[in-house]
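A single protein chain has been removed from this complex, and every other one stays in its place.
On to chain A.
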Amino acid sequence: MEQVKCECGHVNPHGTAFCESCGKPLQDVGEKRLLDMRYEGSARRSQTYKRTIIDQIWAFFSSVKVGVALIVITLIASAIGTIFPQQMYIPPNADPAEYYEKQYGLAGKLYYELGFNNLYGSWWYILLIALIGVSLVICSLDRVVPLYRALKRQGVKRHPHFLERQRLFGVSRVNDPDDAIATLKERLAKQRYHVREEDGHLLAEKGRFSRWGPYVNHIGLIIFLIGAMLRSVPGMYIDRAMWIPEGETKEIPGTNGRYFLKSEQFIFETYQKGKENEAFNAAIDRVGNGMIAKNYQTNVVLYKRVGPVIAGAEPKLKKVKEYAIRVNEPLKFDGYALYQVDFRLGEPKAMSFQLTDKRSGASFGTVHIDLYNPKEEYDLGRGYRVKLLSYFPDFEFDEDGNPSTKSRVPNNPAFVFKMYAPDRPKGETSFVAIQQTIEPFGDNKYKMAFAGLETRNVSGLTVRRDFTLWILGIGGAIFMIGLIQGMYWNHRRVWVQRVNGELWIAAHTNKNWFGLKNELRRLLDGTGLTMPADRLEEGKKARQGGQAHGTA
């Protein structure tokens, strides 16, 4: 690789703008008065090599212009995704093709046809994020290595051309330079500068670590993005729904039969006036008493299976723990989390009927039917019994007009009973549904009189396991550390050098010039040294036609 040797003897990589050690400009800086200090003039690959395709791709992705363009495109795309609800927020039974047009007219139709209904999962949105990731990696590598090198090799003694091209620069004439330098050195050290001295020149530096802030935060971002990508790897991430009625024990989906859950009770509470903090009364009045939800809770028992899984056999269960799952208080075990997300109140569980003599009203016993697990026959003794010929948990008439069931959930149970009595040994048939009874074979003597409905609540839980969370957490933490490092500290340097019997002072910071200037003012106060002038401001004033009060 070509290298450039500076007159100070330091050998710089090809492409270096000014010598790493003494700062003498190596490339023609022309009339430009101030040096671009951003990367210490270091040789960046992207700026130096532009021949091969790889060089060009590298240069493309390491350009901040490209990075910002990607960020802005992502930003605009994200905003478009909020114009209408995303598909995951429309009612689950709606057909999106119709829904968007019906709800939002032509705009909605267009939205759907352009694929904005699933924008954040679309290939191009993910590609955008991926490109930002690539750009992050390349641009960081492109800069951090040479920057590290340049900061590590910087010399104390600087070339005059370097000093006079700094934004803060001043020249003082002093009688006793040794004394002035000694004072400054002491004061700089007091301000917690790390001071190096060489041949009577000073380089005071602090907060260099803040220069790594952007790279640290970019690493955090990359880790976060990797974590987010890993969620699509099978097994990293489980998201299942589980409906569990009170009193039942069910296998927890996604646990491969290893865990079971019993729901003891589902509790739904609302805020009731009089029982709550009086301060809430006005709000409760406005919304309505008992209308504001207070608690959704499922009391559960968690079981673990002991022994191997044997198909068909009842699992042997060992109790692990009892817990009240509430919103914001998921049950956690073995990497899984169970969340309270939904519920159904008062779902029919069992129905009771009394076998009754229609005329006399006399009852001959009660039939208690478990709607999830009905028996075929109920013997009431003394010759009375009831046979359940058919059961329709979610009754409707199908297209041919025959009774059938919509689902297995007992939303609208209906039964065909055959009632036997000592005086009706062949039995009487009766069709019983809610609010209706049909006697298909003529007038019966007996009827099944409704005697009660038992209901129960059903909890809707979500089962989650997410092995990517800790990666995301680490990424987020590193990102924050990098941000704070780069934003709340800054890298300040002060050079004090003797040049031809004068004392030259130059200073640089990567951020917060206001703070640096204040600090310099305090440092120089009472020393008789000239406060370095801000040449950027001067330049501007000169251009704006104002007067420049020159010092240099």
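Basically, a contact is a pair of C-beta atoms (placed from the backbone, for glycine too) under 8 Å apart; a residue touches a chain by one contact, two chains touch by 3 or more; residues count from 1.
The rule is short, and it goes like this: contacts and distances are computed from a predicted model.
**Q** Looking at what's absent rather than what's present, what does UniProt name the missing chain, "DNA polymerase IV", "Cytochrome c biogenesis protein CcsA", "Multisubunit potassium/proton antiporter, PhaE subunit" or "Protein FixA"?
**A** According to UniProt, the chain not displayed is called "Cytochrome c biogenesis protein CcsA".
**Q** Among A:53, A:106 or A:279, which residue is in touch with the absent chain?
**A** In the full complex, the listed residue that touches the missing chain is A:279.
**Q** In the full complex, which of A:145, A:292 or A:449 touches the chain missing from this view?
**A** Candidates A:145, A:292 or A:449; residue touching the omitted chain: A:292.
**Q** Using the definition of touch stated at the top, determine which of A:193, A:392, A:446 or A:513 touches the missing chain.
**A** Spelled out, the listed residue whose C-beta touches the missing chain is A:513.
**Q** Using the definition of touch stated at the top, determine which of A:150, A:195, A:432 or A:472 touches the missing chain.
**A** Per the contact definition at the top, the residue touching the missing chain is A:472.
**Q** From the listed residues A:109, A:250, A:326 or A:344, report the one that touches the chain absent from this view.
**A** A:326
**Q** Tell me which stretches of chain A touch the chain missing from the display.
**A** Spelled out for chain A, the touching residues are 38, 64-65, 67-68, 71-72, 74-75, 78-79, 81-86, 88-89, 103-104, 120, 239, 271, 276-277, 279-280, 282-284, 286, 292-296, 326-328, 330, 337, 339, 341, 462, 464, 469, 472, 476, 479-480, 483-484, 487-488, 511-514, 537, 540.
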